[in-house]
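Here the complex is missing one protein chain, while the rest keep their positions.
Letters A and B name the chains as they come in the text, with residue numbers starting at 1 for each one.
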Amino acid sequence: MFKVIEIFRGIEIPKNNLCRIGLSVVLFIILLGSFAPLIAKDPYETNMAKRLESPSSEHFFGADQLGRDLFSRVIYGARTSLIVAITISAFSMGIGCLIGAVSGYFGGIIDDVIGRIIDVFLSIPEIVVNIALVGVFCTIYGSSTWNVILAVVFTNWVSYARITRGIVLSLKEREFIFCSKAIGAKSSWILFKHIIPNALGPIIVLATLNVGNIILTIASLGFLGLGIQPPTPEWGQLLNSGKNYIATAPWITFFPGLFIALSVFGFNLLGEGLRDILERRRIYE
Amino acid sequence: MNDVLVVKDLQVHFILENTSVKAVDGVSFNVRKGENLALIGESGSGKSVLGMTILRLLPKNVRVNGKILFNGSNLLELPEEELRKIRGKEIALIPQNPATSLNPVLKIGIQIAEPMEVHLGIDKKIAIQKVINLLKFFDINPAEKRVNEYPHQFSGGMKQRALVAMGTSTKPKLIIADEPTKGVDVTKKLRVVELFRRIKENNKLSLLVITHDLLFAEKLADRIAVMYCGQIVEVCEAKTFFEEPLHPYSKALLDSLPSRGLKPIKGCSPSMVNPPQGCRFHPRCEYATSKCLEEPPLISNGNNNVRCWLYD
Partner (left out) sequence: MLRYIARRALQIIPTILGISIISFSLLYIFPGDPAEFIVEARYGVEPTQEMVEKIRIEMGLDKPFVVQYFNWLSKAVRGDFGISWTEDKTVMEVILERLPISAELFFATFAISVVFALILGVISAVHKDKAIDHICRIYSLLGISIPSFWLGLILIWIFSVQLHLLPAFGCCELKHLILPVLTWCFSFMAIKTRFVRASLLEELSKNYVITARAKGLPEKLVVFRHALRNALIPIITYFSLSLHHLIVGSIMVEVVFSWPGLGSLLVESVFKRDFPVVQALVFLSGVLLITMNLVVDLLYAVIDPRIRYGD
């Protein structure tokens, strides 16, 4: 954690406009998700008497087609989106960084093969493969949140692998690694002392932007009816049910979408801002 | 009026996030009609910034104070459009890196013809014809073929000559040449001197050469201005400078030449963010006294000016 603050020159974060706004939005969404039980009511409680009720002081965002409180479903949706997105991002990061580092560090035939595989994954359109995979997984295992996680990780690890491989390759060329080797440092020492500290910055930037993208992907799958299944509240899936009532109850569509846009925007701003800081630091050095 | 250009108390400060770099700090000098003035100094002394400031080509995060008088008008206060009419017409710049200073996707001929088209209103076809003559004059042969080539097909020397041709095409009153010998092999330096002498053959223009290359300056300059850490420390006749320089920095600079003993100047160049108090050279100066903690004025010593308490 201290390392992270050091990399982004901690004090710079609040000074950078993009970072400041992005971080506030992200924290807001995280707080909503974490304290959902305190803020919201039961998102599962149906009440047909309140079916498609419009927003009021009792139901801020109105009620959905089963009379459930939309505000609560949207707040709990933040929880779902964040948990799933961070899980996917963590798995992708683990797999991708490992593969990338192995590829860059050992070089030779290993790197050739992994490099080709990375090329292949970079040239398949992600969302297409995600949709196809979720479809296949559903047929095999029935619908489950793990389908979504597996399908997205399948295409998502590659950006981490590419960036880690690039960093390791370029570090290998630099003198200080050579010097470490010359004085007889162990591989693990080089890894922890040199490679990880240097790779951390770009990977954190990538991960931040990535979480935003994944939230959008999950929502897209949800909207298509292929994502996280009801009754678990998820923004994309809320939109999917709302689209049938667009003429009579537009709020079912409006609020979940607003939260998708807001959180993706927040992560994008934060990622951009962190990248700015990182680039400026590089210029100074 | 015997001067083409008069610079008075010029200050150029780069504004960074929390500091400012004083690249040029209180510089005054003049360029006389028809003379070659060499502005010399180590890299980082602010001399290239000075050259760029004259035509206001610096990025937006700079603050410029002082006066730059050309034909009686202050270039720093001129509206953008008026200044544009001076750039490339009255004052031409021959930029520092010939390799990157030409547009890679435009034909050489078109690029050289541009100043004539824009400033003299010459039709493109006629301008290209004139470019061919210029290329011939500067030994870029076969000119008829070369005029239609792209920069990457030119050698480094040819690119520089093309840039010189571009600068001279409108017969300006002043040419600013920024580091013309940077990256040029020792064996080819004489050709650059030759090139600049040739510029002056048909034109009665003044030349401001910005360089760190003392030998080159010796071959070309009538007068020398020495820059150190954002200030001009000495302005004198070239002959005087190479025979009996006044300022201790000039002496040290000349002593560092291979032919004069290759003696390094002790210490290192000071920071431009927090320059030393008083005379900026005093921490490295052999003659420094306690008086040097105060800033010396530019002191007249016959034809020469020097910024040093030794001549007070």
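Criterion: contacts are C-beta pairs under 8 Å (C-beta built on N, C-alpha and C of every residue); 3 or more make two chains touch, one makes a residue touch a chain.
Being a predicted model, the structure only gives us computed values, none of them experimental.
**Student:** Where the complex has a chain not shown, which of A:Gly94, A:Gly107 or A:Gly135 is the residue touching it?
**Tutor:** A:Gly135
**Student:** Could you tell which one of A:Phe61, A:Tyr76 or A:Phe223 touches the chain left off the display?
**Tutor:** A:Phe223
**Student:** Who touches the missing chain here, B:Lys8, B:Lys89 or B:Lys182?
**Tutor:** Per the contact definition at the top, the residue touching the missing chain is B:Lys89.
**Student:** Of the residues listed, B:Thr19, B:Ser43 or B:Thr100, which one is in contact with the missing chain?
**Tutor:** Reading the full complex, the residue touching the unseen chain is B:Thr100.
**Student:** By the contact definition given up top, give the residues of subunit B that touch the hidden chain.
**Tutor:** 52, 55, 57, 84-89, 92-93, 95-97, 100-106, 114-115, 118-119, 150, 152-153, 163, 166
**Student:** With the missing chain put back, which residues of subunit A would touch it? List them for me.
**Tutor:** 116-117, 119-120, 123-125, 127-129, 131-136, 139-140, 212, 216, 219-220, 223-226, 236, 239, 242-243, 246-247, 250, 253-254, 256-258, 260-261, 264-265, 268-269, 272
Basically, only the chains that are shown with their structure count from here on.
**Student:** Based only on mean CA positions, could you tell me how far subunit A sits from subunit B in angstrom?
**Tutor:** 53
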